[in-house]
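Here the complex is missing one protein chain, while the rest keep their positions.
Moving on, here comes subunit A:
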């Protein structure tokens, strides 16, 4: 076995004087363990060793409820008689309460005797804990005079009104319950009436207008009550002096319309009493509506996108070559990526091949944040340091020079040789046959021959721009046709509805005249249907005036506007490109573009005309 000495020897510690040291070390130990943690068994505490436990130890005493201390005899509970403050009749009930210990503890021995003594003269507790639940509803009150001068009604007797108020009070404005319990029996008169009804009904009826208890609906009850409340409120506080709250209450009281309420309820009831098929149908229709809405949203989004595209034409890098255009961060970013692309293509051209030097950069990296782009560039730099590129002296040409010498740099060169005329031909081709034909027709209209005699790269560029614009033009045309079609359909619908409304109106009026009680449905239809055409017409007027900020509802209008603008823009763009071409090229191109310009404006005029036609 290894002794302590061996260990020391291994560890290279000094050997001498150990025994003393250990003994001195041992001494303080027991002193440390004296500070024992309370509430922990000694054996457990020993397990902690010298250090305190990493987890705080709670002492038993503090965490648990103290054991019940049995001091003295058991506490006494008695059935304490008590009175409820909310009661006026002095009903005494008993509940269990701790016996009150008034007597000093010294008299404990006499306790039993005392108890009997107390019982003979019982203490009655007054219990108000629950009195707060005894609430009654506030009710407007009126005097006889007030009733006579302001509140009289042909339909309601004074007795019945009082009865109504009584019920409202009793059932705290729960109208459903009030109506359920409403059973007004005209008092003394009615007894007479009922007796007489056996003999001569008509006489009794004539003599006593309130002889037969009539069936009143909730709305009747509410109408009467609200009417009285409103009148009383006005009497107490003149309208002018009401504060906002009071006035709004007053307003709701006066605005109560029993007919409307009744109609609402019949509708609600009808809604509830639908059968399974109707519910299913409604569900189906709702789903359909949602689908249509979603489609409409999509359509709107598409239009929006188209508009956005037309509003902001793609910047022409060739035109804005000057440094001045690189002011915005976005432009800088674009420049970065452009440079980077050039760099990369150069490298590829230099024949680095798929070696380790190749950077794997995806397009997404390029459109990431500038910092990342920078990182890429710095990485690139590092790359170039590690692998010194083959320096080929390149003479930098300024753009005008480049232009003059017809020098062009290519990001990527396709292998092989292609004809410029082939390129142009390819541009004429669209995805679909129809589109191709349309493009051809448009180009023919502009007077551009099918074969362009000298298809230089610049001519190709210009031609490309022209074709993209033609494409846009065609898009716009298509949209316009669609809108016009929609306008036509809506117009037809509107007309049809207008004629229907007229018929309905007359019918409903007839019904209203013939039957006053059964008009709810018709009446509700009338205002609605009258309202909506009005609104439509308003919108139309605005459109006709040519307000630019027409409602979003007037789809056609907005779109047509946008179209017109776009056409103008097209013309502008065309002008610019025309200038270019004219500088470089023959007069032929000039005439062609001029023709284009003219026709574009003609087109836009035509579209404006047509849109105006559509509006009318």
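Following the convention adopted for this analysis, contacts are C-beta pairs under 8 Å (C-beta built on N, C-alpha and C of every residue); 3 or more make two chains touch, one makes a residue touch a chain; residues count from 1.
To be clear about the criterion, contacts and distances are computed from a predicted model.
With the options "General vesicular transport factor p115", "Ubiquitin-related modifier 1 homolog", "Actin/actin-like protein" or "Alkylglycerone-phosphate synthase" in hand, the undepicted chain maps to the protein name "Actin/actin-like protein" (source: UniProt). Only one of A:10, A:41 or A:176 touches the chain withheld from this view, namely A:176. Only one of A:47, A:91 or A:240 touches the absent chain when the whole complex is considered: A:91. Subunit A meets the missing chain through residues 65, 79, 84, 86-87, 89-96, 119, 127, 129-131, 133-134, 170-171, 174-177, 179-181, 218, 265-266, 268-269, 271-276, 279, 282.
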